[in-house]
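With one protein chain withheld, the remaining protein chains of the complex are depicted in position.
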Amino acid sequence: MKLIVMTGIPGSGSTTVLKNVLKKVDYLHLNYGDMMIKIAKEKKIAEDRDNLRKLSPDVQKEIQKDAAKAIKEQSESENVIVDTHCTIKTPSGFLPGLPKWVLEELVPDAFILVEADPDEILIRRISDETRTRDRQRVSEIVMHQEMNRAAAMSYATITGATVQILENHDNQLDEIVSNMIETLKI
Amino acid sequence: MKLIVMTGIPGSGSTTVLKNVLKKVDYLHLNYGDMMIKIAKEKKIAEDRDNLRKLSPDVQKEIQKDAAKAIKEQSESENVIVDTHCTIKTPSGFLPGLPKWVLEELVPDAFILVEADPDEILIRRISDETRTRDRQRVSEIVMHQEMNRAAAMSYATITGATVQILENHDNQLDEIVSNMIETLKI
Partner (left out) sequence: MKLIVMTGIPGSGSTTVLKNVLKKVDYLHLNYGDMMIKIAKEKKIAEDRDNLRKLSPDVQKEIQKDAAKAIKEQSESENVIVDTHCTIKTPSGFLPGLPKWVLEELVPDAFILVEADPDEILIRRISDETRTRDRQRVSEIVMHQEMNRAAAMSYATITGATVQILENHDNQLDEIVSNMIETLKI
């Protein structure tokens, strides 16, 4: 059984890629943030993402760990893809989505980073009217993808997992879907 | 209470930024190297930086840890900014300024990396007559800042802290000072 972590910055198109991959492979899809909320609800300490963010760092850390444990358990009986963020761009900087205490519970087989050219990402974000996203410069997109790569290699060092970078260019969805399926099969 | 680590390569102007930030916020400023010397003096094992460098790696490691513990303790009763090096460019390569055993004691809230364009850094170094600095090529400056970003993401993975990159361009001191103050307030 495999446990794969999939990430991509807003506009990378990772959600679309994942949706199309899941039609063709036998993998359970879990969202890390949703799992955290589920656990927070069960423990009756938070009802949604906003509540969660307001908890003390120590409590948040406990919930992060418990979510990782729950995902790991699921992955023992079936193949699992977790979608989450490699790093989150916050007003106080890049926050690692998978800090050490999460990695030590999760121990995935691979991290998949869905990337695209910064100008593609910029155009996709402008076209995306369903979400309000902060307008960013190309240089910021370049930096976010660079920081994600560095973070991913640090995650890999701690877990021994591989880091796969897949390019999701405009009008080439079939290509990335088949590349990702290749990665899942190994 | 907050504990912030601030770094910048020589010529990044981090010292000037810090001086100006400290006029406007209620933070105690500690220098990591000074704290190490203070501890080495108290233990009567070294008098200055040169003595310190000649000690065995194990002894240096102990002093590094003790300095981190002392800073952490201070940060329990007041907001602290520690200034130090993300990586130090030595003749044997880039030395991590905050190895794992330091991070595990320090556990800061954020790492702030003050950066500038390589040509700005080069010109500032040439103009800076108060210190003797090795002349470096632009490509070396680019590499040092790149290695610092990678190191910072590794530090963030271990501690869960954010990594904030702030640009310190010529004649834009007010901008970075206000950006840094924003980061400190979150």
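Order as written gives the chain letters A and B; numbering starts at 1 within each chain.
We take it that a residue touches a chain if its C-beta (ideal position, glycine included) is under 8 Å from a C-beta of that chain, and two chains touch if they have at least 3 such contacts.
Every value quoted in this text rests on a predicted model; they were computed, and no experiment measured them.
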{"item": "Contact residue for the chain not shown (choose from B:A150, B:V163 or B:M180)", "value": "B:A150"}
{"item": "On chain B, residues whose C-beta touches the chain left out of the figure", "value": "57, 61, 87, 90-96, 98-101, 103, 143, 146-147, 150-151, 153-155, 157-158"}
{"item": "Chain not shown, touching residues in chain A", "value": "109-112, 149-150, 153-154, 156-160, 162-165, 182-183, 186"}
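The rule we apply is simple: only the chains that are shown with their structure count from here on.
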{"item": "Length of the line joining the C-alpha centres of chain A and chain B, rounded to whole Å", "value": "30"}
